[in-house]
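One chain of protein is taken out of this complex; the other chains stay put.
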Amino acid sequence: MLLMESIRKVYRTELVATHALEDLSLHVRAGEFVAVMGPSGSGKTTFLNVAGLLDTFDAGSYRLDGEDVSRLGDDEMSSIRNRKIGFVFQSFNLIPDLDVFDNVDVPLRYRGLPGPERKRRIESALELVGLLSRARHLPSQLSGGQQQRVAIARVLAGDPRLILADEPTGNLDSMMTREIMDLLEEINERGTTIVMVTHSAECAARAQRQIHLLDGKVVDLDAPPTLLRADVPAEAAR
Amino acid sequence: MELGPILRAMKRSKVRFGLIVLEVALTLAIVANCVALIREAHAKINHPSGFDDANLIRVSSIPFEAAFKEDGYLDNTLRSDLELLASTPGVRTVSNTNFLPWAGGGSSDEMRAQGSKGELLRTQVYNADERTFEALGTPVTEGRGFTRDEVQDATLRFRALGSSTRARGADGQPVEKFAVDVVISRAYGRLAFGEGSPLGKVLEDSDGDEYRVIGVIDAFYNPYGWPIHDYVVFYPTWARSFDFGSPFLVRAEPGQGDTLIKAMEQQLLAANNGRNLRIMRVPTVKNQTMGAQRITATLMAWVAVLLVLVTAVGIVGLTSFSVTERTRQIGTRRALGARRRDVLRHFLAENWLLTTMGIVLGTLLAFGINVALVSGIEGAKLRWPLLAGGVLLLWATGLLATLAPAFRATRISPAIATRNV
Partner (left out) sequence: MLGYNLRIALKSLRRNLGLTALTVGGIALGIGVATLFSTIRHALAKDPIPGKSAVLHYVRLDNWDPAKPHPNPAGIPPQLTYMDVAALLRSDIPVRQTPTFKANLYVFPDPSKGRPQRTLVRLCASDFFTMFETPFRYGAGWDRRADAQAEAVVVLGEETNDLLFGGADSVGRTVRIADRDFRVAGVLDRWRPSVKFYDITQNPVDVPEQVFIPFSLLRPMQVRSSGNRDGWKSQAAPGFEGLLASESTWIQMWVELPDAQARRRYVDYLTAYVSEEKKTGRFPRPLRVEVTPLMAWLREQKVTPPEITAMMVVSLLFLAVCALNLMGLLLAKFLARAPEIGVRRALGASRKAIFLQHVVECETVAVIGGALGIGLSVLALLGINGWAKTMINRSDLVQFDLSMAFLAVALSLVAGLVAGLYPAWRVCRIPPAVHLKLQ
């Protein structure tokens, strides 16, 4: 599903060049639920940006769903994001001016689907996350958990092959976290590949596989986990 | 792209978007009315007179020496002045007439078709000699102009008429009618006689004196205090008096400069020093007559241009703010698959909607202002084609003003979405 080989990403400012990803290779198979973990500054966000085609990279190759996406133009990347990838963000990223229905509608609009088809998809997605009755509410009228469920409905309505989740429960309390994780698991069971970036060991435990990033590289899974543990409390304080 | 969600989203920032709508509306209303006023003024300024305006020069000889109080002396000087001016190099034609194009006034009288018993119809009236129409540059298109003999004869008869009290009957009308041939404008002929050639027909004034039409000029326009700009009756005489002097209309060869004016002045004064000369180009006369109109029109134009600029700046400002404020939202949209051109389209559509709402409101406002503001100004009515022009202008302005901030929005990276505040 997702095959990265020797990906390198360097951020350059006038003074310094930061190697955000250094020779990163990763393979996620279709239908997998993978958790990506790592301390702050380990390149998680950069990995997510590159994997989600939100950002370009400097070297290496990336195949997504069998398609080489290493060197694509902006429009092609937009189109792939729109059709194949669904995002779940830590801060939900709902559009505050739009109500729930219109928020879920956003990616479908860009796909240019006909109106009745969009309506059907939106309603079934909202049904699935249990928020159909809130279709005309604004995000500000919803709780955090509900907002994240809307964001997930937005993903579901697009029916992507891959879901990239960025700390999906980072802004939620434990009860809501469980709710969201249940939902993701359910989606995964239906065959959608999920790559989730997280700090939470509890969340990561619900994935089928954990990948650890450090200094822009995937580290050996057999390495001593002490490094990670030391970092977790500091980050969780956010 | 459908406008529904954009419209629904707008409701969240009513004031900010309302400002753009209101600005566009006021701008359209003001600009449309300004342009109506400007067009009105320009129509007056640029109305063709029918004359060779650019090459016309008015020369007035105004005597102070007592010798000029004698008719004979006046006549002789007039004749020699005409010859002198005609022989000046650069002069094409010279005529003695009290008609001065673009003076903003003149003299007028009332006449009607003889025997019509209808209302007397006001018209401009001026004297002309055998070269007046050639000097003005407006040809006698039907019939003929005056001959020198006719001018001389009529001058003597007018003088005789003016030097004694006319015998009048019990009805107050003169016992003996006075008759003279005249050249009139086509417009006045139509007014007095209706359609058809006025040639050979006779006008009468309140005394019943007769004016037989022997010639018609098609082109005549001289703005007057009353709406008689196109009406004129020319009668054959020489105009000269001690009090008001002798007015000449000189038609110069094209391209004559101030040297001609100097030459004419020197020659006339050399011939007779007992008078002063006032020489003025007709374009200068026009400039003074139309000055206030021109100033008004130009100032209006400036206000309209500045207003559109101010509104454009306002739209740029508010749209920029919109973009900054929605950076994250734009990043999210990009992450969800919006292409750059979708983002661009989003902002353009949003502003197009606002501009259009402003235009709808502005159209109503424009007519409201028009009724309240310019009802007292003749002809400055707002017309649909003009308003349509204003609508296009504002659409274009709105579009152009949105472009820069909207392009900035397209450069927002989708990776913004993964940044946590």
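Some points to look at:
Going in written order, the chains are labelled A and B, and every chain counts its residues from 1.
Criterion: contacts are C-beta pairs under 8 Å (C-beta built on N, C-alpha and C of every residue); 3 or more make two chains touch, one makes a residue touch a chain.
Fair warning: this is a prediction, and the values are worked out from it, not measured in the lab.
Although it is not drawn here, the omitted chain touches the following shown chains in the complete assembly: B.
Of the candidate positions B:152, B:267 or B:296, contact with the unshown chain belongs to B:296.
Contact with the undisplayed chain is limited, among B:54, B:310, B:364 or B:400, to B:310.
Only one of the listed residues, B:79, B:166, B:262 or B:383, touches the absent chain: B:166.
Summary of contacts with the chain left out: across B:79, B:148 or B:278, the touching residue is B:278. Counting over the whole complex, chain B has residues 15-16, 19-20, 22-23, 26-27, 29-30, 33-34, 37, 41, 62, 64, 105, 110, 119-120, 122, 162-166, 168, 205-207, 226, 243-244, 276, 278, 287-288, 290-292, 294-296, 299-300, 303, 306-307, 310-311, 313-314, 317-318, 320-321, 324-325, 369, 373-374, 376-377, 421 touching the chain that is not drawn.
To be clear about the criterion, only the chains that are shown with their structure count from here on.
Per-chain Cα centroids separate chain A from chain B by 71 Å. On the chain B side of its complex with chain A, the touching residues are 1-2, 4-5, 8-10, 12-13, 328-329, 331-342, 413-415, 417-421. Those residues of chain A lying in contact with chain B across their complex are 45, 48-49, 52, 54-55, 74-75, 78-79, 81-83, 87, 89-91, 93-99, 102, 105-107, 109-111, 138, 154, 158, 166-167, 170.
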